[in-house]
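These notes concern the structure reproduced below.
The complex is shown incomplete by one protein chain, all other protein chains being positioned as in the whole.
Order of writing sets the chain letters: A, B and C. Residues in each chain are counted from 1.
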Amino acid sequence: MMSSVDNHPRPVSLDRILRLARVTVMFAIIWGIFSESFAPGQLILGAIVGLVTLFATDKYILKQDYVATYRFGFFRAIRYFFNLMIQIYLAGFSALYRIITGKLNVDVVEIHTELDDPFLISLLANSITLTPGTVTLATEGRKLLVIWINCSTRDPDEAGRIIKANFEDLLMRR
Amino acid sequence: MIVGAGYALIAFGLFFTATGVYSVLKFQDFYSRAVITSKVDTVGFTTVLIGAMLVSGANFFTLKIALILVFELLTTPLSTHAIAHSAYAAGYKVRRSGDV
Amino acid sequence: MFELILFGIMIVLAFLAIETNILRKAVVFLGIFSLVTSFVYLYNNAPDVAIAEAVIGSALVTLLYLTALRRYKVYNICFTNEEFGTVVDRNIIEGTRRGQLLRDIENICLNRELEPQIVYTPDPLESVKARGIYDLIIRQEKDSITVYGHRDNYFVDELEMFLILRYKDLECSFVRFGDDGDDDEEQIA
Partner (left out) sequence: MSFLNGVLIVVAVLGLGGVARVIIGPTIWDRILGLNLISSKIIVAIVFFALILEKSFLLDIAIIYSLIGFIGSVLISRFVEKKGQV
């Protein structure tokens, strides 16, 4: 079960240490929330447990460097989250209007995305599913199959522009 | 004041959730139910939990509710997608013209 | 008031889980039953038991039951009716005569330890056949019913005998198709 990728050690750089520190701080804060105290002893214990978990996961479960795969900055994540909440509420009100008036036109459309990273594509599909009114059915490469509650057009580009909103722009920017 | 705002948010979120439950009982075909319910339910869930955070005030209670909110937002799309994909792969179709 | 609603839900779901014939329905009922049970434990001041019930009931028990259900072979039935523009609940539940018919077919399947899985679609027959994943295709036009089954499938013969004996006045015909695509039809009044 030992991973063959891990035989040659990764270079230790300042960048990598900084990333580890950031993840460890996050783990320590979550540990503090779970144990309901932010006393220094608890935080240090949480940091130790988080570091051990991090190294064990790195060595035994993940076959490659996850930092390169799941690269998503902290502040970018926060901005994305707030944007997601705004979109959820906007679409929620429109869905409410459609429920009350009963104007439904459910259909499946196919849209294309310009993202090429599998992680970002799955994040986009997740956001589309979370926004009221659309559910991702299947993904295949860069094509997404989406159930759309108010299907006004079946053209992939036109539908994609309405459904994706500004998620794709936010995800494209590194 | 803040507690009052929390109560208002909770009532509003319950209204959203009630609309979702009403629509799951009212709509007649599976795909519109799948689209409408889970989503309106997400909005209602988020609003209710934000209201609960305002009511409880600034303590560990609020932070734990925030964690619940984040976990739920991460996992709800997974289950919705799994159900819709399962129905689609089995060939359950609602309309002849389109793909559904 | 509050606990009365919960107890009512629990009793109804437990009863349904025993009463239903189709086992995958029972798995869903038991999942909800364990969800509500966990909250009732919490309500009666036993949070530790509630945590155990949450973990075991929602993940482990479902996995166990589904693994046990793999012993049953799934019999994939497709019901197509081109009269309906859309498949809505009313069409599925009522229908003309097919509610009873489908229930009978389900019962025969269950007696043979097959797990019936019925899919409804308004598609024309050719596109359904082209998918090639169904063991049995039932097609209804007004009052006549056509059953399409694979030639090698011995279960179709059994079904044919049953339907002839049970529905004497129904216009019912059987079509066997092979892998090469040729059909041979036998008409039964």
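Here are a few things to note about the model shown:
Note that a contact is a pair of C-beta atoms (placed from the backbone, for glycine too) under 8 Å apart; a residue touches a chain by one contact, two chains touch by 3 or more.
Small disclaimer: the values here were computed from a predicted structure and weren't measured.
For chain B, the residues touching the chain absent from view are 7, 10, 14, 17-18, 20-22, 24-25, 30, 33-34, 37-38, 41, 45, 48-49, 52, 55-56, 59-61, 64-65, 67-68, 71-72, 75-76, 78-80, 82-83, 85-87, 89-90, 92. The set of chain C residues touching the chain not shown comprises 1-2, 5-6, 9, 12-13, 16, 24-25, 27-29, 31-32, 35-36, 38-39, 42-43, 47, 50-51, 54-55, 58-59, 62-63, 66-67, 69-70, 72-74, 76, 89, 92-93, 115, 117-118, 120.
In this text, only the chains that are shown with their structure count from here on.
With centres computed from Cα atoms alone, the innermost chain of the structure is B. Centroid to centroid, with C-alpha atoms defining each point, chain A and chain B lie 18 Å apart.
Centre-to-centre, using mean CA coordinates, chain B is 28 Å away from chain C. Chain A and chain C have CA centres that are 36 Å apart. Touching two or more other chains at once are residues 29, 94-95 of chain B. Partner chain C is touched in their complex by these residues of chain B: 28-29, 90-96.
Note for the complex: chain C touches chain B at residues 78, 82, 85-90, 117, 119-124, 128, 131, 133-134.
On the side of chain B, the complex with chain A involves touching residues 16, 19, 22-23, 27, 29, 31-32, 34-36, 38-40, 42-43, 46, 60, 63-64, 67, 73, 76-78, 80-81, 84-85, 88, 94-95, 98-100.
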